[in-house]
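First the structure, which I've put down as structure tokens, then a few questions once you've had a look.
Removed from the display is one protein chain of the complex; every other protein chain stays in position.
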Amino acid sequence: MQENNCCIEKVINFVKDLEKIYKQEKDNLISMLEEIQEKFGYIPKEAQKELSEYLNIPMAEIYGVITFYSRFTLEPKGKYSISICLGTACFVKGSQKIMDRLKDRLKIEPGQTTKDGLFSIDETRCVGACGLAPVFTVNGEVHGRATVKMLDEVLDKIISDEKNM
Amino acid sequence: MEEKMINLTIDNQEISVPEGTTILNAAKQAGIDIPTLCFLKDINEVGDCRMCIVEVEGRKGFATSCIQTVEEGMIVHTHTPSVLEARHVILDLIISNHAKDCLTCTRSGNCELQKLAVKFNVLSVEFPGEMTKHRVDDLSPSIVRDFNKCILCRRCVAACKNVQGIGAIDCINRGFESCISTVGDSSLNDVNCTFCGQCIEACPTGALHEKETINDVWVKLKDPETTVIVQTAPAVRVALGEEFGMPIGTNVAGKMVTALKRLGFDKVFDTNTGADFTIMEEATEFVERFKNNDNLPMITSCSPGWVKYIEMNYPELLPHLSSCKSPHQMFGAILKTYYAEKESIDPKKLYVVSVMPCIAKKFERQRPEMKEEELYDVDNVITTRELARMIKQANIEFEKLQDSKFDNPMGEATGAGAIFGVTGGVMEAALRTAQDILTGEDLQKIDFKQVRGTEGIKRAEVEIAGKNISLVSASGLSNARKILEEIKQGKADYQFVEIMACPGGCIMGGGQPIKDSKTQAEVDIKKLRGEALYSIDEKSTIRKSHENPILKTIYADYLGKPGGKKAHKLLHTYYYKREKYNI
Partner (left out) sequence: MKTIEEIHEIRNLKRKELDIRVNTKADTREKHILVCHGTGCTSSKSPQLLETFRKILKEKNINNVRVIKTGCFGLCAKGPIVIIRPEDTFYAMVKEEDCEEIIQKHIIEGERVTRLLCKDIDGKIVNSLDELNFYKKQKRIALKNCGVINPEDIDEYIAFDGYRALERVLNEYSQDDVIKIISDSGLRGRGGAGFPTGKKWELTKMAKGEQKYVVCNADEGDPGAFMDRSILEGDPHAVLEAMEIAGYTIGANKGFIYVRAEYPIAVKRLQIAIEQSREYGILGKNIFNSGFDFDIEIRLGAGAFVCGEETALLESIEGKRGQPRVKPPYPAQCGLWGKPTLINNVETFANIAQIILKGSDWYSSIGTANSKGTKVFALGGNVNNIGLVEVPMGTTLREIVFDIGGGIPNGREFKAAQTGGPSGGCIPKEHLDTPIDYESLKEIGSMMGSGGLIVMDDTKCMVCLAKFYLEFTVSESCGKCTPCRIGTKRMLELLEKLCSGEGSEIDIYKLEKLAVNIQKSSICGLGQSAPNPVLSTLKYFREEFRQHAIEKECKTLECKALSKITINPEKCKACGLCQKHCPVNAIQGEAREKRTINQDKCIKCGTCISACPFHAIGN
């Protein structure tokens, strides 16, 4: 489970624990980043610093790696992370329209998080459910044979659930 | 073993070159100059920009001539219509995402992209479009980064990461959004940059340049209330001429002094004299430490990029660093005290300008330790390039100037001071003095050729007063790291270590004239500038710092003994651990 708003100490301890598993070799950078991303939902600066020391890689290079791979993010994701598949199979079946609608409703671009921290949007390339195209996922849960209407319903439900909480 | 030769044809010329030669170099032998942009010999050989593409018969797609090697029977064409079209398109694309403000660019006239645009007569951009936008980072005292002018050649990254082993900058983001930046896009001020400036020397365009401060100099020169003194580092005189079209390695000390006087400086002094002070102090310090086996090896401290490096990366080794300030700082301190007193000038009205081959000196100058009672030792540091600009702005025809001599009473320096500007030189100069101190004699063997040469690491053993001293001199921060690791791990038993941040020493500093990649590939700049300094040394009548009559006077009249209390207050400094990243 992702833990947002983590404190520095927690981050450093987590990286220190990783250091017990991963050898001090440069090629472990990406695997270690994967674990950090998985744990915190983004790569905190403190983790980058600690990795830089441990693997003896300049921070600029680590930053270069993080910003190269789309799975790594520098900001925490929203509580509801919505990914729209823009693989060809989904695209041909109209996923762009769903993406346009989502951007329009949330007023953010892919890769961004809404100000209230509730939603973030990502575009993914094929989640593998081409038989259900077009699909979008909310926190990993797949919604297949999607339509603009279905997206609206899902969003409305989340928003009303949140209000009632 | 005999070198295997490969026969090939380039633009209908049959040539034979050793196996392993790149197509680019083979073409060069045939008098063919294939255009390049990202290529920087030995530093950046990656084939990214695609300007150097050529057609090889029988190959699908173009070959990358800067890295791909020749093959037997290869037939290469460097300017077929399709190569020319592709090159045009590539150049057009680069320019389409480049701030085209050549008129307001420091590199105008010395820009490799501009030269190519002229060569290919680019009259308009055929494929215009969105341009990437970058914040200009001018927060550091030394380097300005304007990546709106960056063409992603990555020569700076290679210089920083591979040559210097720093990696303050790297390629970030992906695709069209790629750019060269620091971690989190922070200012160079807040990351592990040492301000060595090798990135500037590598940059083909105006994306990286020194923080120019000549305006302040002009203002002070105009101010009748202020006495403006200039001092010039040894390496400046063997490079300044290049900015006026003179051959690399020309010693223009005489013309330079004339030009400085014409610019209106009240006094023109020689930092070589400062270097003589440094030798006196450093040799004395070394002799003491050597005798007492105190924090050996002692490591030199006159290269501010290097000092920042060790403060950030090896704080545990700081006690090894000599406590001596660098020559121009020592000299500045002497000027603000002894000289001001002697000439009855209010030190507050004294403005000291250092002309340096170095941009880290801009940082060093404003370190808090480098001032005494709110008075900085040195008030402004300008680079060789900035001085050339001043001379041009003052409408001086540099090439036609007569020679003049540095001003007295601080002008006369030794040959030892001159070789400070080249790797191994500080060591050699210090040994000349140290051996006389240790033996109490006036020894005639003063050439220490073991530590001369352009190699990055030079190890030597010398025998002085019956004792073996193990020495090493390293230039370039990657080489410095190797030596530091040896020391840290206890693998080495050196007594004296000389380190300069820039590969080759100050002659190759980040403030020196910028040479395009073609010149860097074809000319041994290090060697030519270095030899010019050794020749100054050879021609000098006095070649040992402690024999400099000015020094003798000042020590006798003012400072007392080398390493003494007053000398320490003025000429020495201290160091501290620095965070690599303040982000």
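Letters A and B mark the chains as written, and numbering starts fresh at 1 in each.
Simple rule for what comes next: contacts are C-beta pairs under 8 Å (C-beta built on N, C-alpha and C of every residue); 3 or more make two chains touch, one makes a residue touch a chain.
Here the structure is a predicted model, which is why all the values come from computation and not from measurement.
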{"item": "Of A:Cys7, A:Ile21 or A:Val92, the residue in touch with the unshown chain", "value": "A:Val92"}
{"item": "Full-complex contact with the absent chain, from B:Asn162, B:Ser178, B:Thr213 or B:Thr250", "value": "B:Ser178"}
{"item": "Full-complex contact with the absent chain, from A:Ala47, A:Val65 or A:Ile84", "value": "A:Val65"}
{"item": "Contact footprint on chain A, counting only the chain that is left out", "value": "25-31, 33-34, 64-65, 68-72, 86-94, 96-97, 100-101, 124-133, 135, 142, 144, 147-149, 152"}
{"item": "Residue numbers in chain B that touch the chain omitted from display", "value": "46-50, 53, 61-62, 64, 67-68, 82, 85-86, 89-90, 93-94, 96-97, 126-127, 129-130, 152, 171, 173-178"}
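Convention: only the chains that are shown with their structure count from here on.
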{"item": "Centre-of-Cα separation between chain B and chain A, whole angstrom", "value": "44"}
{"item": "Chain A-facing residues of chain B, complex", "value": "161, 166-174, 181-184, 191-192, 580-581, 583"}
{"item": "Interfacial residue positions of chain A with respect to chain B in the complex", "value": "45, 48-49, 52, 57-64, 67-68, 70, 74"}
